[in-house]
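Shown here: the complex without one of its protein chains, the others still in place.
Let's look at chain A:
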Amino acid sequence: MFKILKYSFFDLFRSRWSFVYFFFYLLLGLVLLFLNNDLSNAIITLMNVIIVLVPLIGTIFGIMYFYNSREFTELLLAQPIARKHIFLGQYLGVAISLALSLVLGLGIPFIIYGLLESSAIWDFLSLLVVGSFLTFIFTALSFGIALRFENKIKGFGMAILMWLFLAIIYDGIFLLLLMYFQEYPLEDFALAASVLNPIDLSRTLILLKLDISALLGYTGAVFKSFFGTTKGSIISFGVLLAWVILPVWGMLRLASKKDF
């Protein structure tokens, strides 16, 4: 598996795209710091970008890599390597190189700006951890979609739809429900709904970390009392982890049944 990971990783490393992604974050970090002139503000702006963009990049990269490396995959399948290791290796190769672009691309400008002496370091670190989680989650989901759909156009469409749903439509439905049932106590429902969507969960986690939950009103207080506790952090961390493990497991199951 590690050999496959190595080859996938270097394959991506040699392709221009991971550098484009890396330089994009480098530029984003520098520009935000320059414009905001303040670490905490830059982190809040960055969060809004990361929450939407990281899942999108993970999805598109995952699906493109999978379809593009089909020949490589077929070559590997005829070798004495277990299927599980082939797909897990490729997945980790993509996810790790994307996460690395994110961490390095944002980390470098922030460190130069003096992050290490600042109190915002923990907020920034949680942003990177959440961003890496989102990368692993959406790469796994897109690999699963690519395995499920032989037709590239269909696969691409489904992947974008999946992203659109989790990043935008889910929130829309969520808001509609909140409005429609506003006479009822909805705190538990709101809590559950935000924990179940990895993008919402990530956003909530960072907002609470940044201590601006007051903006969220009463719900914010309920959220704070849930996520602020050890139990709340363990549950949210567990959910993020489950969002990585379940799609990877499903992806491997699909791979074990597929004909090549």
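The rule we apply is simple: a residue touches a chain if its C-beta (ideal position, glycine included) is under 8 Å from a C-beta of that chain, and two chains touch if they have at least 3 such contacts; residues count from 1.
Keep this in mind: contacts and distances are computed from a predicted model.
**Student:** Which choice in "Putative transcriptional regulator", "Phenylacetate-CoA oxygenase, PaaI subunit", "Cu-processing system ATP-binding protein" or "Transketolase" gives the name that UniProt lists for the one chain left out?
**Tutor:** Hidden chain identified via UniProt as "Cu-processing system ATP-binding protein".
**Student:** Among the options A:Y7, A:F165, A:F189 or A:F237, which residue touches the chain absent from this view?
**Tutor:** The one listed residue touching the chain not shown is A:Y7.
**Student:** So one chain is hidden, and I want to know which residue out of A:L35, A:V49, A:A82 or A:L241 touches that hidden chain in the complete assembly.
**Tutor:** Selected residue, touching the omitted chain: A:A82.
**Student:** What chain A residues would touch the chain not displayed?
**Tutor:** 3-4, 7, 11, 14-15, 69-72, 74-83, 256-260
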